[in-house]
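Omission of a single protein chain aside, the complex is shown with its protein chains in their original locations.
Let's turn to chain A:
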């Protein structure tokens, strides 16, 4: 054929060889290089971590809502982490909060979300046989696995896991004598994070390269589904921000274990002066938040991409403002790197610098609002089909609005002085980053489950799951705004000792009960997920009448995704309800020349071009 193929000979030969091989159990399910299996590995590991992270939140919600509760019956599980009186140990409480944050942000919403859907959808939606490097993809998962093992093991050691908050600010995290959680648990935390970063980089490099190099013929960047755009930009953000956390973590390792003072200076602990001089804990904050803020968008963007796809499909309308969506994601990507110090308004930052970061932060409202309006205008007057995935996507948009608005409050350096480190912040990021991304994850699972496992999830259970979770999330996090405005600080073990705060006990009890119910609802999902995997209704070829390429692959695609040639792409992925068309959707692989009835004027031109090309192609193959 042409030079085109010569360039890719390496992959094609490699992938074609593997088509219908009988694989051993180990190479199929464990050390698999197939992107689909790796995606499922990420998904299952992510769900496992999700369960642990959520159960931890249940434990500390018990403490916050029912401060005197006797948990003696949990002693077989919690052991020494309960006080003599059967209450949660204060240091264990700190460890719970820390691990809940770490697990949810990194292990569930970064690895679980990006790892699952980038891996699963990138090759299938751009029309590639697999990732650019299947081997590196496998390594990426296994580094994540090692990281998981290390992090998990820290829960079982005597001094307990890290307890300095998920941001692990020094000096607290740097000094083992400060709290129990800064001993071995903190070391394991850092080791786990180093492996985690390696995993993210291996994955991210692969995603970016695959999107650039392995798109099928006709799949220009402006014909990519928005999911792919979001995964691509997420990987770019991760590639540029995680190495900075890597550097920060290594410096912290040296401070903890080798006596340096990069982050330490002028410290008295237990009446004793430490020898460390000259370092700066603020330096750590800068390095951490240079990752920490982009991390928010690493968690957010894939969820938004998934939503774009699901909302367009299920309102049977083209996505409103496709290019504006891409533009706003690009804008968010760039801005995510220049706003980190808005987490540090009260760290003694120069107020002028604060106002610069405030300005940059507030600009993010613009691309975010563009996205929200585009979701709403896509839904507007659509033939909305309320699948569980649609509901979760709409729920996501709702959180994006309600959680995003409080972001404007917090982005103001002056208002932040009052609200900093209160439950207002907790409410804000749990809505806009936590719940939003979890909803993206759940929507994605409901939507692509048929492709992943060849079976359908139960829609009724999905609806129940959605309504309980959606209402539950608002009942949990909305009251927290009030608690926060009243000045409740986050991360406190108990407020009942303070007169000023004890007035809100009933509200906290309410939040805790809402949390328990919402967590209970997740078991409906877990049942639905695992039951449907084996007993669900068999999935049809294209259950949602969707346009993207993954639905042209076999119902349960093998290694290599398509039997025979990879489909070519002739149009963008959002030709839903196109005037004049027979059906209300035209998949991307349908040539324009076969749909003259619905082509727009400029598409007629392209259709002519297509026919010329195919006839030329036919001629050359004859000769």
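One rule holds for everything that comes next: contacts are C-beta pairs under 8 Å (C-beta built on N, C-alpha and C of every residue); 3 or more make two chains touch, one makes a residue touch a chain; residues count from 1.
Basically, contacts and distances are computed from a predicted model.
Choosing from "UmuC domain-containing protein", "ABC transporter ATP-binding protein", "Cytochrome c oxidase subunit 3" or "DsbA family protein", the protein name stored in UniProt for the chain missing from the display reads "Cytochrome c oxidase subunit 3". For the chain missing from the display, the contacting residue among A:206, A:308, A:469 or A:561 is A:206, taking the whole complex into account. Residue in contact with the omitted chain (choice from A:247, A:385, A:520 or A:600): A:247.
For the chain left out of this panel, the touching residue among A:59, A:111, A:214 or A:370 is A:214. Only one of A:123, A:181, A:279 or A:318 touches the chain withheld from this view, namely A:279. Touching residues on chain A toward the chain that is not drawn are 1-4, 7-8, 10-11, 126-127, 132-133, 136, 201, 204-206, 208-210, 212-221, 223, 239-244, 246-248, 250-251, 254, 258-262, 275, 277-280, 283, 286-287, 290, 568-569, 613, 616-617, 619-620.
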